[in-house]
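Every protein chain of the complex appears in place save one, which is left out.
Per-chain residue numbering starts at 1, and chain names A and B are given in the order in which the chains are listed.
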Amino acid sequence: MQQRGALRFALTRLLSAIPTLFLIIVLAFMMMHAAPGGPFDEERAMPPETAANIERAYHLDEPLPQQFMRYFGALLQGDLGPSYRYPGYSVAELISAAMLLSLQLGALAMLCALIVGIAVGVLAALRRNTPIDRLLTGLAMMGISIPIFVIAPIFVLVFAVNLGWLPASWSGSDSGSRYLLPVIALALPQIAYVARLTRGSMIEIMSSDFVRTARAQGLGTFTIVRLHALRPAMLPLLSYLGPAVAAVLTGSVVVEQIFGIPGLGQLFVRGALNRDYTLVLGIVIFYATLVIVFNLIVDILYGFLDPRIRNR
Amino acid sequence: MSMPAMFSELRRQLGGSRVVVVTAGFLVLVFVAAIVGPMFSPHTYLDSNLDARLIQPTRDAMHFFGTDDLGRDLFVRTLMGVRISLVVAVIATFVSLLIGVAYGAIAGYAGGKVDAVMMRLVDTLYALPFIFFVILLMVYFGQNFLLIFVAIGAVNWLDMARIVRGQTLALREREFVESARLIGVSPARIVFRHITPNLLGVVVVYVTLTVPQAILIESFMSFLGLGIQEPQTSLGSLVNNGVRHMESAPWVLLIPATLLASILLCFNFLGDGLRDQLDPKEKPE
Partner (left out) sequence: MTLLSIRDLTIRYERSPRPVVDTLSFSIAKGDSVGLVGASGSGKTQTALAILGLLHGKARTTGSIRYAQQELVGASERVLNNIRARRIAMVFQDPGTALNPYLRIGTQLRQVVLQHRLATGAEVNQRVIRMLAKTGLPDPQRQFNAYPHQLSGGMRQRVMIASALLGEPELLIADEPTTAIDATVQAQILALLRELRQETGTALLLITHDLAIVAGNCARTLVLHDGRLLEEGSTQTIFARPVQERTRSMLAAVREGHGPAAEFCASDRGPTLQVRDLTVSYTEPASDRFWGRSERVAVQPLSVGIRRGETVAIVGESGCGKTSLARAILGLVPARGGSVRLFGRDLSPQLRGRNNTERRNLQLVFQNPVASLNPALRIKTAIAEPLKIHEPELTAAERAERVARMLERVNLDDELLERLPHELSGGQAQRVAIARALIVRPALLICDEAVASLDGPVRQGILDLLAEEQRRSALSIIFISHDLNIVRQISHRVLVMYMGRIVETSVSRTLFSKPLHPYSRALIDCVPVPDPGVMPPAPPVTGEAPSVFARPDGCVFHPRCRYAVERCKTEMPHEECIGGTLVACHRAAELDLSPARRVS
């Protein structure tokens, strides 16, 4: 069998992803119930029987394992329970309503990061130690260091408030241009990471023995990059994609806050500030699943792309 | 290892370059200012003067950075914010250093199955969007000051553990460690005399890279209103406040934003510079 190595690799990864996910759900659930005080404690003092009613309605009076089994069983059917703060809505409904917009923004940002980041990284690597390289690596360092919640408001200040080119907030416009600032703000740090990674691995590959062989064979730089260097240089990038997804999710929380985008991030922050336990728990589980599934896909791809793993 | 020996060992592994000196210098300057600066100002971070709201940076009344919407002096508040960042950085880094080095060194020295299981756990945790868990903690347990630090440290130890483990594993396989074992050096002494001194360089490098991470996470949470609570302040909450007034009073945003960005930038440059010294990829021949 040709690709036994890759299949075995994929299988082991899959087998370790499932318990991970389960562990996360247990942990998050336990944390919620270990917390001092319930979600309704801050409410004006309510009559004991009302409190008991609420507790019963949310099954808070059952023993913990039973609560967990109930929660987990429902979770398997895609039911994350009712929201504590949005009466009448289930967590699943709230998430699916907000999800699409956030995923759109995230996907656009990732795409942008990959295209620009790889181009910048390759350029810097090929012009290594020249002023262009220094400029680009300096910019990349700034991209990594400056937090989104610093760069995003400054963008708004410059491009929306002072120059008036772009809408300052999501609700202020319904044209496609309202995507521009949030996506750029979200993508910038990722562009910087991708560029740095690409530059580093590209430099390593370009000074490897096999590229020297290719040069000795009279191959031009373009051919060498296309044929020999690009694929191996992209492999480390692949394993960065997992953490990148996590980073974009984190970033989207801030970006949605600043631009007033009604996405998952905003929902999450509101839920957190309002102590909407089930909602926050549901979103964390959703995020974690997303990240784990993405990591899994990346790992499996890796196995198929590296011939040394594939045909082991 | 004695202190002077430790420093000479560090100098051997890390050397010193211009980037390192400049960025380290800037950081020392900022932190010294944060510690002593507020003592020289007539204002405290709590005093609010409703007659002097959102005034521009000026030498009058020593409002060097202006005032915020409650008329509090931003110079003092910004420096207080830097102090918070500094405290976070120190505590969180210490926590991550403690967990990360111990975990990494144990995994690396034990090797084999123990190592495989321990590192699989790290890989798994690594893949998680951790900040959300920290926020989850905040939600459940309330916005506890100490909890923030510990949570950040607990997030950041992963990198340290990976690096230390990798290095220990590599060192353990090196001939000089085998040679020590053959001579009969005890395992404790091998770890202490032969492995740890050679880890010093990487640990220092990754500490300089952990610090900005910790500062970033703290200010991120404060920005969302989930971290430091009023009237205490941090660079993150100052930026948040600045966003609300940026149209009328941009300095309220720009000053803490720039300061935060430069601190992070300097730490990253410093860490990068040190890493290059440790592992110069461009050795001639």
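The rule we apply is simple: a residue touches a chain if its C-beta (ideal position, glycine included) is under 8 Å from a C-beta of that chain, and two chains touch if they have at least 3 such contacts.
Remember, it's a predicted structure, so these values are computed and weren't measured experimentally.
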Using the definition of touch stated at the top, determine which of A:208, A:239 or A:274 touches the missing chain. A:208
Can you work out which residue in B:198, B:232 or B:258 touches the chain that's missing from view? B:198
It is residues of chain B that touch the chain not shown, namely 9, 12, 174-185, 193-194, 197-198, 282, 284-285
Per the touch rule stated above, chain A touches the missing chain via residues 4, 7-8, 11, 128-129, 207-221, 223, 227-228, 231-232, 306-308, 311-312
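The rule is simple: only the chains that are shown with their structure count from here on.
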For chain A versus chain B, what separation do you get between their C-alpha means, in angstrom? 22
Along chain B, where are the residues that touch chain A in the complex? 120, 124, 126-133, 135-142, 212, 216, 219-220, 223-226, 236, 239-240, 242-243, 246-247, 250, 253-254, 257, 260-261, 264-265, 267-269, 272, 281
With touch defined as at the start, can you tell me which chain A residues reach chain B in the complex? 16, 20, 24, 28, 31-32, 34-36, 141-142, 144-147, 149-150, 153-154, 156-157, 161, 203-204, 242-243, 246, 249-250, 253-254, 257-258, 268-269, 271-273, 275, 277, 280-281, 283-284, 287-288, 291-292, 295
